[in-house]
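Our next item is subunit A:
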Amino acid sequence: MEKRLITLIVNEQAYEIYVNPKTLLVEAIRDHVGLTGTKRGCETVSCGACTVLVNDMAVKSCSVLAVQCDGMKITTSEGLEVNGKLAPIQKAFLDNGSYQCGFCTSGMLMATSGLLKENKKPTKDQIKESIEGNICRCTGYNSIVRAVEAVARGEYKEGSV
Partner candidate 1 sequence: MAFKCPVCKKQWNFSLQVARHIFGTGDKPHRAWVESEGESYADLLVQQATSPGNASYETVAKLVEKAQSKL
Partner candidate 2 sequence: MTTTKKAQEATAKKGQEMTTFGLAKEKLTVLNTHVHNIDGVAKVTGRATYSFDTKLPGMLYGKILRSPHAHARIKNIDASKALALHGVKAVVTGKDTLGIKQGIWRRYQELCDEQILPVEKVRYIGEPVAAVAAATEEIAEAALDLIEVDYEVLPGVFEPMEAMKKDAPTIHEGVERNINVTRHIEWGDVESGFEEADYIREDNFFCGGQAHMCMETRAAVSSYTPEGKLTIYHSNQSAYYMQALMAGVLGIREGDIRVIAKYVGGGFGGKFELDGAIFCTAILTMKLFRPVKIVYTREEDFIATKRRTPMHYWVRTGIKKDGTFCAREARVVSNGGAYTGMGATALYLTGFFHSFPYVWPAYRYDGYRVYTNTLPSTSMRGFGAPQAMWCSEQQLEWMATDLGLDPIEMRRKNGHYAGYEVPGQAYIASCGLDEALTKTKEWIKAKGKLPANRAIGYSAAGFMSGGIFNWFDTPYSFSSAVVTINQDGTVILHIGATEIGQGSNTTMAIIAAETLGVKVEDITVHSGDTDHCPADLGAWGSRQTLMTGNATKRACEDAKRQILEFAYAKMGLNIVYDLDIKDRWVHIVARPERGMPWEELCKIATRGKDGQRIIGRGFYTPHRKGMISPAYSYMMQAVEVEIDKETGHIDLIDSLTAHDCGTPINHLGLIGQLEGAFSMAAGYGYLEYMPYEDGKLMNPNLVDYKMIRATEMPETPIAEIDTYEPEGPYGAKEAGEGLTNPTAAAIGNAIFHALGIQMKECPVRPHMIVQALKEKEEKDKAAKGAKKGK
């Protein structure tokens, strides 16, 4: 299959990469762009560890092809901080211990970032639904929900979200 040249704008930086059309977005981010914060935990679009924002929408990056995202704005967990200043959601995760092994964390951050972009004051149920597609084996999810609730309450001022 002939490779194609595409551009992904990842964390406000344009990357020109040369990919096989069947390359998944998650593979392009991890292997071609070289950002490994986004993880992969399954082959069946079930676990959410690969969640990123594509044009500000939370997407499982294993469920889209890189070529489908040509020219699009992609945000990964590496793109949340600004000049070393953590985003509110990241600070909330730290304060609430919303991660343990950290492998699902990038996906959780992006899924909840996507939610907060759409809805600045989500209810608890809405928060839970936003991460229903993300599996965490370590935390039991409740600390993640508490972090998002804290951000929604306005406990964190500056940041990109």
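In the analysis below, contacts are C-beta pairs under 8 Å (C-beta built on N, C-alpha and C of every residue); 3 or more make two chains touch, one makes a residue touch a chain; residues count from 1.
Regarding candidate selection, all candidates are chains of the complex that A comes from, given by their letters.
The model shown is predicted, which means the values in this text are computed figures rather than measured ones.
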item: Of 1 or 2, the one touching subunit A somewhere in this complex; value: 2
item: Subunit A residues touching candidate 2 - in the complex, by the definition given at the top; value: 30, 35-44, 46-47, 49, 76-78, 80-81, 86, 90, 93-97, 99-106, 109, 125, 127-129, 131-132, 134-145
